[in-house]
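Of the protein chains in this complex, all but one are displayed in their positions.
Note that the chains are named A and B in the order they appear, and that numbering of residues resets to 1 at the start of each chain.
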Amino acid sequence: MRTVFLRSWKVRIGLAVLVFFLLLAVFGPWLTHSVFGLDPRANDTSAISQSPGDGHPLGTNQYGQDMLAQVVAGARGSMYVGVLGAVVGTAIAILVGVPAGFYGGKVDTALNFVTNLFLVMPTLPLVMIVAGYLQGTGLTTIALIIGFFGWSGGARTLRAQAMSIANRDFVRAMRMLGERGRRLVFAEVLPHLTGLIASMFLHAMIGAVMAEAGLAFLGISDSSSISWGTMIQGAQQQSAVLRGLWWWFVPPGLCIALIGTAAALVNFGIDELANPKLRAARPATVRRTKQLARTGGAA
Amino acid sequence: MTAIAASAAPAAGRRLRIPRRWGFLLRRLGFYLAATWSAITLNFFLPRMMPGDPSAAIVEKLQAVSGQQMSPSAMESVQKVFGNPHANIFRQYVDYLVQLAHFDLGISISNYPTPVTSLLRQGLPWTMLLVGVTTVIAFVLGTGIGAMAGWKAGSRFDAIVSPLTTFVSAVPYFWMALVGLWFFAFQLDWFPLSGGYDADLSIGFSPSFVLSVLHYGALPAATIVFSAFGGWLLGMRNMTVTTVREDYVLLAQAKGLSGRRVMLRYAARNAVLPNFTGFTLALGHVVGGALLTEVVFNYPGIGYLLYTSLQQRDYPVMQGVFFLITLTVLLANLLADSVYVLLDPRIREGG
């Protein structure tokens, strides 16, 4: 069932990229340090703002810090915010969406109101203002804020799904047999939603990585910690664009774009496999159909 | 009222449609009013929830930054936002609501004593122009190409455009702006590096000023369109693919209608519904949507205003911008609901 999804090249490539960046976040800093001898915080005063070349494959910044090591360290920072933000956001989405859909009635009315409220609130400015009030925010705080304000879309989807499951015969039957609600939710409803939750988590992770980058770019982040966002912000502050120092902002942005593409590919591929209408529209299917029409079949 | 209509003769039942639609809209309107009230209240309580006497701390910090004593009236402005711990909080809340009802958003700290509303009024046209125009262009472009890709799903055009768009739409839009600025303005020198107009010209409707606005706006506009159209494209493509396989499109084909008519009146007309709702919502994000692009280009809009106020910890301005953005988003949501009622005859209730 699960390996079915690996049949799509989109899912395979997307997952490969995601796994690569996860491994980079976990082991990368150690690798760059002990194998290549690069330290993201070491100041090489002989090479300030040096363009990519010998010794520094991606050049250096204004302090002579190696950009490759920074990108790798940034992977850890960004992925940390991404994963933590997604965990928080997905958890809230489950806690709000599933009971709302499953129990209905007053519970649903209240939870759905809160969901809709968060859905229509302009999140980025709100996060900016909240983060602005909380001075000296670290990556953890940022991740928590992002998660706290970014769960509403997921909760709405989960509510709809939980509602449809709650109305299925087997759940109704179990309710009539006196099965307790909470046990039903954990044993019967949630397992049916794992695929959806996994896809939501992926979305939330990318969203959090992007949101962190955006917030860092606005200066709402801990400038002492390294993430792709703080790197781009550092470049902006030093007017890297106006000085033509492209290696300060191109690599971290490209990394974000790659992760985003990977997640989009995974979701796209799963959609195609899950939705027969989309599957019939895949180029491979269309190509095979044309070929069959030309050759006139195996007869 | 509905109850009376329902008990009437069956013929009257057909007139029920309109009240039902209005009922849906009224319910939504009620929700948006509640949401507006929540946003306002949040705006009021957030700073007051902070521990200690935040206004004193803020005043201290501001004085440290500017290096000079703060005027008593500026102090009052700070206290209005953060609350006077000695005053009755309920009383403050009522004052705050009364103020808002008069569109009085307080006085800027960094631009003392300019009212926040006049700062907003200065920035708003620029943002509306830049982001409004680009939102429309991105929507039209994305939806059009998406419909084509979906109609010819699996063709070479689709096989190239769709994955490419997946990548483009995954790029952070402010980074796209940075790279665009670096390449087209710095490397190629085709566009100015920052600002919204030529500062040497006087602001007005003179041809040279309008030209300079277009020249300065072209690059930020292009980067916004480029990073925004992908979402519309992919959404429309997948909806078209799904819709094209609906029975009513099949039947339209069986009827021998022209391909154009089948595609426009049957497939695209139904496929565009979710995208169009998204579009009306996107209009709501016009004011706050391209915050970071404005920052990259130092474009004199609302986003840049929020950015500078954040840098200078100008809380009245921050709150004012947030209030404005919330208001436009909620208005757009109401608009989206109304448009949906018009576009989709099936809608009656729910939401």
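Basically, a residue touches a chain if its C-beta (ideal position, glycine included) is under 8 Å from a C-beta of that chain, and two chains touch if they have at least 3 such contacts.
Everything that follows uses one rule, which is that contacts and distances are computed from a predicted model.
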Legend entry - Protein that the absent chain corresponds to, by UniProt name, given "Carbon-monoxide dehydrogenase small subunit", "Peptide/nickel transport system ATP-binding protein", "PRC-barrel domain protein" or "Carbohydrate ABC transporter membrane protein 1 (CUT1 family)": "Peptide/nickel transport system ATP-binding protein"
Legend entry - Of A:Ser51, A:Asn167 or A:Thr289, the one touching the omitted chain in the full complex: A:Thr289
Legend entry - Hidden partner chain, touching residue among B:Leu25, B:Ala218 or B:Leu257: B:Leu257
Legend entry - Absent-chain interface as seen on chain A, which is shown: 280-281, 285-286, 288-289, 291-293, 296-299
Inset, instruction - Extract the touching residues of chain B with respect to the undisplayed chain. - result: 14, 17, 154, 245-248, 250-259, 261, 265-266, 269-270, 343-346
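To be clear about the criterion, only the chains that are shown with their structure count from here on.
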Inset, instruction - Can you check how far apart chain A and chain B are, centre to centre, with Cα atoms defining each centre and the answer in Å? - result: 23
Inset, instruction - Would you pull the chain A residues touching chain B in the complex into a rising list? - result: 113, 116-117, 120-122, 124-126, 128-130, 132-133, 206, 210, 213-214, 217-220, 232, 235-236, 241-242, 244, 246, 249-250, 253, 256-261, 263-265, 268, 271, 275, 277-278, 280-283, 285-287
Inset, instruction - Write out the stretch or stretches of chain B touching chain A in their complex. - result: 31-32, 34-35, 38-39, 42, 46-47, 50, 150, 153-156, 158-159, 163, 166-167, 169-172, 174-175, 178-179, 181-182, 185-187, 193, 234, 238, 241-242, 245, 285, 288, 291-292, 295-296, 306-307, 310-311, 313, 318-319, 321-322, 325-326, 329-330, 333
